[in-house]
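Here the complex is missing one protein chain, while the rest keep their positions.
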């Protein structure tokens, strides 16, 4: 199969990891270009990965005819615009979530994607590529737990960075937009229909600073799907044990739980505090295999022409439900979609 | 200390177990009388436990001056009335939950209890006596997890009896009244304040018969406390692994989870289906130590004159929140208390 | 059934617990007498449990015609003699392990027991009454794991008392005699045949004082049964997490593991050290249900005349294998029985 020549856009912490995956571990991928407004990041790409083409401007990168695909790990607020420009320039596009920060942006992207049926567009809902969550999905499709009707999904971050995050609330869109988009996507994926109404509660139980910017540090929400099925979606910024994103799917014949103890590895420690496992500390430690598999899926999708499993509508729905949750929380009422 | 002479009222499945505990395993207790409208049950009490005084009428039992306390394991609908009559007759009273099936009944009981300060009244919120839940409470009071702000509590029953239960919905009051009263009580106990608003969803995902009587086989609810703290309360009648009542308390410094795998015992089985534990199959298997400890606490409370930890108001609140959950579910709206 | 009138002998820490079980929780038992050379212990029995007959002399207790059975929780070195005297006096006898501290003593007891077929004799291999180990036995008998051929059994104590125990080595008989008798019994019970050869190694890895008295603080031993089956038996006096007595039985179709994490209860703690359970801290915390069930079994056995499951030969074998392990360890060679 033909090699896919890629340009990565954004080389922050996660961008660097994507770049390393694309360079070292994705069959068929050739990371030929990098784009960033931070010159140190471009230097890193050149020195560490031998990426020869470096661009400060996204437009210049798009103008390069020797690039087949762009891999967007840029700031959330520019995703929609960069996706559209990328497709317009005839590039395949991978974008980190969110697809857009407004519903209008998302719907716009949906249209542009629909108008470019020969280009591969994939959105970074990485958890769908996590081996454990993918295994759960496969088992459900095989009928192991019968018909799924309830999903519980949570994203829990360590307390360490909570105070620091308070200042980003205005741009991140708040806890539901920032932390629950993957949970929303998983709930839709496992249930297989659309969320019709939501109700969210929460508070600033540990860091009052979140309340001051009309946000929360811990939240829980109920979602009702159009066919009456349910999801419980929660978020916490204040854990001490680690990054904890467990997911639980209840069906008519059984239950699957994924990631309940957030184990760092297979080591158990027996000492004066009892019998314990240490936990993963951040989303990358938890989902590193997923990040690799999603990049491999993107490149293989371009080569094979197979339609991506995650489509633009998934991005729109995650944003839409995120807004509904935020509204419900702020207005203390059930919100219908 | 003086021996406490008890009369048990109701000798169904749970009543028999209470009777055995009182007869064999509660220091200071002397089970002298039994009351039931089912003559076989009285015969059982006589033959198995040597209970000599048997009554078909509760009034006759109350008239017996050689009985210090009554232990009510009768039908829910008569609890309030029997509590009041018992206290009026000068007996100490233990009653299984619920305290009453209407809020009026509960408030009535509260008044009667308040008017009899020398009599010991204890309500059967058995989970507070479960060694694991009690240990969690103690650890929280010691500060292990900081300030608790979120409780998740669930009651899950096996699917085996679901179809059978459909016909009892009209008298049981539905899934929230029937299954969540302990969860409501635990949430209040761990959070330490009162629930102000609730929102519940659910459906008949496995047994359509529940929908036909305007009930559900699986539900989830969000509760907001007056100080903004949260509880997620859920119920399921359709589990295949066993009776599963786990509880989770999140605080500002850590999380406690109680009963996450519902282990039957300490045995792990490694065979062709993987590595597994078998699960407890019903509430009695799960809470048998709690049932014993609550009976011991009742008798000790009578002897010592110490105020019971569980008071009439706890019973009222459980009923009140149960009604609010039911209303929320049926009317699909947030209900304020 | 007739009430069984019991006299307890020895009221140290474990004796007190046995006494409380017999007084409060064993149907059919009437604890009427206590015997101890420590007057405080007799006072305790009188004050706490209302035991009216107190004896400083075991012979005097045996002379009391209103006692049906003796319950020996005395010093190991007097067990054999007290068992024989008890049976000679026509009393049913329960004795804590070991049955004797020499093989001669054990064989002697076997003879005396055989000569008194109408008296009930039961030895305190309490682990056979542990609900989890008993459940494992039942499942094996039902064929769940096929034919068992390998048992791993360990007794692990906390380090806290290790230094203190060094001075008792001369009387306790050393680590194999002191700590492994239950493990030996479990291995024989699960495998169902007799140990023919043993090989033991060990050392004083934490407390050099054990080496000075020719003992060890940690040991492991291999046992080969007469039919070629195997056991791995180990002991440790130096654990920091708790008392840890797990047992593992491998069969031709599966494996059972009992007590692998030594959980104190059903509580899991998630905090800055990870996700953990606390562990049981001593043998009584681990086996309290077993202690109750074995006392109930003893009394029920007397009433029903059913032969006890644990017989004198079990006591002899535990002592015999314990000696063989000690010899193997000291002489660094395989010892044939």
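Labels A, B and C are assigned to the chains in the order they are written; within every chain, residues are numbered from 1.
Throughout what follows, contacts are C-beta pairs under 8 Å (C-beta built on N, C-alpha and C of every residue); 3 or more make two chains touch, one makes a residue touch a chain.
Values in this document were obtained by computation on a predicted structure and should not be read as measured data.
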item: Which residue of A:124, A:259 or A:315 touches the chain not shown here; value: A:259
item: Options B:5, B:207 or B:241, residue touching the unrepresented chain; value: B:241
item: Contact footprint on chain C, counting only the chain that is left out; value: 147, 149-150, 199, 201-203, 205-206, 218, 220-222, 224, 228-230, 232, 234, 236, 238-241, 250, 252-255, 260, 332-334
item: Contacts of chain A with the absent chain, listed as residue ranges; value: 24-27, 131-132, 135-136, 139, 144-145, 253-260, 263-272
item: Absent chain, residues of chain B that touch it; value: 239-242, 244, 261-264, 268-279
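The rule is simple: only the chains that are shown with their structure count from here on.
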item: Chain occupying the most central position, where position means C-alpha average; value: B
item: Centre-of-Cα separation between chain C and chain A, whole angstrom; value: 56
item: Distance between chain centroids, defined by C-alpha means - chain A, chain B (Å); value: 42
item: Separation of chain B from chain C, taking each centre as the mean of its C-alpha atoms, in whole Å; value: 38
item: Overlap residues in chain A, where contacts from two or more other chains coincide; value: 239-241
